[in-house]
Every structure is written in structure tokens, then in C-alpha cells.
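Note that one protein chain of the assembly has been removed; the remaining protein chains are unaltered in position.
Up next, chain A:
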Amino acid sequence: MSERVAVRKTYKLFIGGKFPRSESGRSYLVQDANVALSSRKDARDAVVAARAAAKGWAGATAYNRGQILYRVAEMLEGRREQFVALGVSDEEVYAAVDRWVWYAGWSDKLPQVYGGANPVAGPYFNLSAPEPTGVVAVVAPEAPALLGLVSVVAPAIVTGNTVVVAASPSAPLAAVTLAEVLATSDLPGGVVNILTGRLSETVPTLAAHMDVNAIDLTGVTDPDLAADLEVRAAENLKRVLRPVPAEYDWYADPGITRMTSLLETKTVWHPKGV
């Protein structure tokens, strides 16, 4: 009997819950696959999708968002072998699953930890609560391809932001496979949008985009590029997250800074009286 001819997978983008090819019709060869090479137009389309999803996702209950992130962990656990086949270690997959679970639990706790009543000197009700900043552009770290990506996406979306993430250019297959996990996790389309390709093509567009509220430069290692992106981000005063990559241990407790840097604090006052 002849050996079965395998059905190969096409690695595409993830925008608005769908898997389109790059509008530019281009791809690049990486990890033995032809992967979509995103254009500036793809980046803009992804921002439109993220903005369209923002209202619904921010308006979802914290309980609901937590359950969906937990569902992502369930789906990822079940697809462990797919990631291992891409060269991701067991340890990394398990850490990525655990990270989704960790962040899932934060959805209805961070507003209590990070907000609360303020004891003002007068007869007023005064309450501060965090809100998502809106659409966040994220540059995922080059490595670890899966855990690094999960560690930058989960803290952004758990609080109600939507993201456009530029995946690791040298190891994008884990990102595309993660998109398949997200697509089967009840995560509304557009909450996470994933671009593959060259950072130099998509990220400057995202940094300058007037409908993006914040940018996470974690994956940018070139200091000149980082400075250029920050200058672009200043145009509409994006919130900029720029951790020192060398200091990151992706397997350690992430802390809450990644979540809080992508939040706004809203304070509401009301007089007390009869």
C-alpha cells in the first residue's frame, strides 16, 4: 500500500476572527512553511477589526472574559502536540497553558486590587476603577515563540482591551497555531488579531496609527527602531510599554504591571445628601 500523502496546512493571518491571506498576496519561507507576509494595509485592517471588537469585549462582564480566557487554556492544553510538532518544548506549552489560567483569574480581581473607594475630605462618594485603554498594538518577543506571545497578549485582553499583535518573525508558526486555539475558544472575532511578517513593515504603521491607544514594544530589540516607534506613538499620545527584554524571565511570576500599563483609571464623584 502506498504511503498516505499528508494534507499540509496553509499558515495565514488572523484578523477579525477570520484567517485571510495577506492582501499583498505575499509570503515568506520560514520554519519550512510559506507564511503570510503582512503589509501596511493588513496592519490597518487589523486595527479596524480590533476597534470593531473593542466595545463588545470591554462591555463583557469580567466573569465572562475570565471564562473565555480559561477556555483558551483548555483548548491549548488539548492541542499540545501540535505545538510540540513545531518545536515548542513540553515545558513551554505547559507554562503557556498555566499563564492563560493565571490571567483568566485576574479578570474580576484586578479592578478590586487596582481600584476602590477614595476617602475624600468631604461628603462625596468617590470611586476609582480601571478601564481598558482600547486598542493595543503588541510586538511579541522573538522567543519563546509561544510563551512569549501568550505572556504579552493575555494581560492586554483580560482587562477588556483588543490587540493587534506582530508575531515573532523568525518563529511565526506557533502564533498562527495559537490563532486556531483562539478561534475555537469563544473569543469574539477581532479581540486578538495576529500579523506575521517583518516588523519593519507593520509595526511603524501600528505605532503611528491614530486609532491605536497603546503600544507594547516588548519584542523590539533594536534601540533605534524603538526610539522611532516611540516618536510615532507620541502623535496621539499612545501609552507606551517598553520593558527591558534582557531582564525578562518568561517563566517567572509576571506581576501586574503588564495589565496596569494598559489601563485607564476613571474616578467618579457624587455628593452624599438627603
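Rule of thumb we're sticking to: a contact is a pair of C-beta atoms (placed from the backbone, for glycine too) under 8 Å apart; a residue touches a chain by one contact, two chains touch by 3 or more; residues count from 1.
Methods note: contacts and distances are computed from a predicted model.
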Which of the following is the UniProt-recorded protein name of the chain this complex doesn't show: "Peptide/nickel transport system permease protein", "Betaine-aldehyde dehydrogenase", "Extracellular solute-binding protein" or "Beta-ketoacyl-[acyl-carrier-protein] synthase II"?
"Betaine-aldehyde dehydrogenase"
Contacting the left-out chain: of A:Phe19, A:Tyr70, A:Tyr94 or A:Tyr248, that is A:Tyr248
Touching the absent chain in the whole complex: find that residue among A:Tyr70, A:Tyr94 or A:Tyr124.
A:Tyr124
Spell out the interface residues on chain A facing the chain that's missing from view.
113-114, 118-122, 124, 126, 128, 133, 213, 223-224, 226-228, 230-231, 233-237, 239, 242-244, 247-249, 252-258, 260, 264-271
